[in-house]
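As structure tokens, the structure follows; a few thoughts come after it.
Removed from the display is one protein chain of the complex; every other protein chain stays in position.
Let's turn to chain A:
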Amino acid sequence: MRAPSPRSPLRAVLRNPLGAGSAAVLLLVLAAVLLAPVLRPGGAQSSNILDAYDGAAAGHPFGFDGAGRDELAMLLYGGRATLGEAGLALLIALILGLPLGLCAGYFAGRFDAVGSWAVNLVMALPGMVVLLAARAVLGPTTVVLMVVLGVLIAPSFFRLARGVAADLRGELFIDAARVAGLPAWRILTRHVLVAVRAPVLIQASLVAGVAIGMQAALGFLGISTGVSAPSWGGMLSDAYTSIYTHPILMLWPGLALGLTTAALLLLAVALRDALEDRPGQASARRTRRPEPVRVVPTPAAAAGPARAAARSPLLSIRGLTVAYAGPQGAEREVVHGVDLDVRPGEVLGLVGESGSGKTQTALSVLGLLPLGGRITGGSVLIDGAETVGADERALRRLRGGVVGYVPQEPMSNLDPCFTIGSQLAEPLRAVLGLGRREAAARVLDLLRAVEIADPARVARSYPHEISGGMAQRVLIAGAVSCEPRLLVADEPTTALDVSVQAEILDLLRRLQQDQNLGLLLVTHNLGVVADLCDRVAVMRAGAIVETGEARQILHAPEHEHTRALLDAVLDDAPVRAPWQARPTRSVA
């Protein structure tokens, strides 16, 4: 959790062209503004009305403004005012927001309650209105206005520091420091401040841009700086009065202002990349959906006993390979040439450890691999039609009506914003073309078919109002709603309580037998296999290691990995508890 040492990220920022460029621009602007007395020792006020609106001349590269003042001198001295005052506001915001936020996050309790309430109050105030009101009350003293602006932008630092400190409170090394008897202020300055340093730096860069914009806006409205002292906002205001005759005068202050604020934002972006992105994150962010490569199905070609076998008319997979986009465009293959067949009315168990590629294989059948994943080769025949390389419309015709899908986690697979009834009715209307009323009636039939006692009430309920077991019944109803002939069930009972698991398995078996469904059942639970499956395919590290009748696999496994899986159960000391029932999120 400790922030990385500041030296290496700094180098990373400068190696990034964006970061180096914006840092260079900022340094240039800062140097020019600081050196104003050297570059233009005469100040900005010397004017000659005869020069008014004149273009560039020797020694005056930017020409003259409407009062005959040298534009360059105005820019330099104006920048001093604009940047200096914005810097003051930033400083005030840091001094106020950072320590208070750290304390609020670290001590929590009443301190936090009061602090957060005050911050919300400040954030509800429209800044510009407050600034104008403050000007009315306190007079047009720039310093005072900038203090007010500082107070107004302090909440951004408060919230940031509070969040980081609150996160750190539970960290072990903070506990250790506390147990070791370090006083709170030492912990805050030694440990918490270090962790908050990087995000504060980024935020400061962003807020500096905002403060400069605000200062310039105040100057433009003729509020912050007096008439005499130049500022970028004031220059824009002057130029605006002669916008029809000399629009060029807006260019230089506008450019100075735009460049400075843009450089600050881009610097913040570069800082965030350098300070916050761990290597993995950086690559994940760059990951793009791979080009839609048209995959040509490669049907039964290579050797192997399964490949020579006749292909099932319902589902037949040959040589399926699935790959995920990795960093720098390289693809990582996670499924290496899988062969599977599911015949009508047959239950095929696809077993293996987590990460063995079972779910990827199942999702490939539906053509619904997660972002970044794609089928790179092989053949998937559903109902005799090739789906590898088929377009989205062809796949959609198969989904729902031919293939149904029962997901693993009941709660996350229901849209929390819609009632159960409307979610179930939607495919009925889209796929089967039912009318609103027919669909509603059919939804009740479906819910009754999955043994839900009060279908009307459940149909009216939102997902958070029903239990996990009930939700899984709803999902099974959704999977069979358009009368498919093949069901793909991805660990349909893993997320459920043990007692509910048996009920769901009974339901699946009954539906499968009643409707003579082919079922591809993905599971790591050999108990489920023994209970339900006709045949079993054992998967390991992206490949099928053994396929056979369930009885044979369970009693006389040939492959050592299958034996290891079985041993893990029989030993009564499973390597990994198969029935790790997660707490269901809500119980109706």
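In the analysis below, a contact is a pair of C-beta atoms (placed from the backbone, for glycine too) under 8 Å apart; a residue touches a chain by one contact, two chains touch by 3 or more; residues count from 1.
Throughout what follows, contacts and distances are computed from a predicted model.
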Exercise. If you look up the hidden chain in UniProt, what protein name do you find among "ABC transporter permease", "Sulfite reductase (NADPH) hemoprotein beta-component", "Long-chain fatty acid--CoA ligase" or "FAD-dependent oxidoreductase"?
Worked result: "ABC transporter permease"
Exercise. Which is it among A:Ala32, A:Ala108 or A:Met128 that touches the chain not included here?
Worked result: A:Met128
Exercise. Of the residues listed, A:Val119, A:Ile317, A:Leu475 or A:Leu517, which one is in contact with the missing chain?
Worked result: A:Leu475
For this session: From the listed residues A:Leu26, A:Val119 or A:Ile212, report the one that touches the chain absent from this view.
Result: A:Ile212
For this session: Among A:Leu138, A:Ala184 or A:Ala394, single out the residue that touches the unshown chain.
Result: A:Leu138
Exercise. Hey, which chain A residues sit against the chain that's not shown?
Worked result: 121, 123-130, 132-138, 209, 212-214, 216-217, 220-221, 223, 233, 236, 240, 243-244, 247, 250, 254, 257-258, 261-262, 264-266, 269, 288-289, 363, 366, 368, 370-371, 392, 396-397, 399-401, 403-405, 407, 409, 412-418, 423, 426-427, 430-431, 462, 464, 475, 478-479, 481-482
